[in-house]
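The other protein chains are all here in position, but one chain of the complex has been omitted.
So, subunit A:
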Amino acid sequence: MTHWLQRTALAGLMALTPLVALADETPVKGATIVVTYKDDIATLDPAIGYDWQNWSMIKSLFSRLMEYTPGTADLVPSLAESFEVTPDGLTYTFKLRKGVKFSNGRDVVASDVKYSIERAVNPKTQGPGAGFFGAIAGFDDLSGGKAEGLSGIETPDDSTVVFKLSRPDATFLHVLAINFASIVPKEVVEAEGQDFGKKPVGSGAFILKDWVIGQKLVFEKNPNFYVADTPKIDGFTVEVGQEPLVALLRLQQGEVDIAGDGIPPSKFLEIKNGPDAADIIVDGEQLQTGYVALNTRVKPLDNVKVRQALNMAVNKERITRIVNGRATPANQPLPPLMPGYDKDFKGYAYDIEKAKALLAEAGFPDGFETALYASSTDPNPRIAQALQQDFAAIGVKAEIKALANANVIAAGGTEGEAPMIWSGGMAWIADFPDPSNFYGPILGCAGATQGGWNWAWYCNKDLDARAIAADSMSDPAKKDERAKLWGSVFTDLMADAPWIPVFNERRVVAKSKRMGGPGNIYIDPTRVINYDAIYVKQ
């Protein structure tokens, strides 16, 4: 079983700065920091919270069986001390770390793991993440309201949890590391009911001390946390309702340590060219791809030649300039950091003449009229305009429909409604660093339903079969083979051109000069801000 404990060193991630405290920096002991966000924090209930602000806070309040090494996508056992998998990939047995306590003082035991995951799946919880646990035996019964628990989770003793799967799932260890698999104490959840999200109790690196609704949340270090030397700060206060522009001003004056909403586009160049740029801007790659979904069920986009022509019409370099160069042009759905990314794949090159010829071949020598949906938040309408101009160059007149996110999502999930959607502002960021997460909901047949997120309404049975085959390869020895198989799914589907992959956007966070550590703990691929790892330097 030792080979299971080997870290999955992912080639793509080696490019990131390794997580070591920089040579001339020592973390200051006892420091507390201030973080700001514009929007209120919705909930800290791990079964419900699913936005990029509460994601990192929930990570630090609760513990899970599996975790990632800070700043990387390397899976390591966390609340689990060790684990074994049967050769058929259908049974996972976890041994829990001893002596881990919830912040209310009670020991974490195996039945808490069973309870927490059943709670995440139970329809009564109204949790968005239920589907991730679909491989656990008994899932359909609980999700369909026919059972109260998951028959596939057994707890032979207080420190052993056994998962029985109904099908092999190569992503299962990732699933146990996502927030929805966080361990919660049953008695507290039952006492608080729906208010648990405001009064969370977990066994993570931090404890929520105080929450003044609409104003601030105060987090304090968990003195009993089981990971050595973690966290490195004594606490952090999250101030909400802070306009990004004002947060940045406060950051420059030293009142704020991390401006969570980043740098507003209007200030970016000024800050970037300023004297402190290197100290305060953190710019990092994330598992994200911005794309235009081309609806394969709307005329004339149902014609593959039309979709290919549109792919060739987009000047991606120009669009990256609209976001101040905070993005890299993309040619395939997978972002470069994701296992399976094919760096030799060329995709569709920018070529207006060839695009026009293809359109003519498809029977549209004079182009056609269509509509492009986009989020109404900056810079998305501007990107939509650039796309509109690019399409106009080959004769395609696209009317821009800039709407609130919820309305774009609704249009995308309605069959035959939106011919083209620019995904910016709603773009896909991976839930966990595995290529399968970039397929099922957004490009697979299962997502091409009413209310689904497959806005291209693309359904290729052959690729679906290959996806299932790849996800059945749960033997870690086949990790590379599996990544390759996944990679080919994404490059092969580009022949059908259901998307125009436009760019991979980098995330920008602004931090005060006293904050130390490498950039990838401020833009952690699995956490966004990694509160467990960040520190104040001397």
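Annotations
The rule is short, and it goes like this: contacts are C-beta pairs under 8 Å (C-beta built on N, C-alpha and C of every residue); 3 or more make two chains touch, one makes a residue touch a chain; residues count from 1.
In the analysis below, contacts and distances are computed from a predicted model.
A single chain of the complex does not appear, and UniProt lists its protein name as "Glutathione ABC transporter permease GsiC", one of "Integral membrane protein", "Glutathione ABC transporter permease GsiC", "DNA ligase (ATP)" or "Protocatechuate 3,4-dioxygenase, alpha subunit". Listed residues A:T72, A:S203, A:N222 or A:Q242: the one in touch with the omitted chain is A:Q242. The missing chain, though absent from the display, is touched by one residue of A:G197, A:G290 or A:G367; that residue is A:G197. Although one chain is hidden here, its contacts on subunit A can still be listed: residues 38-40, 42-43, 45, 48, 50, 123-124, 126-132, 134, 143-145, 194-195, 197-198, 212-215, 239, 241-243, 245-246, 249-250, 253, 255, 404-407, 409-411, 413-414, 428, 431, 437, 441-442, 446, 449-453.
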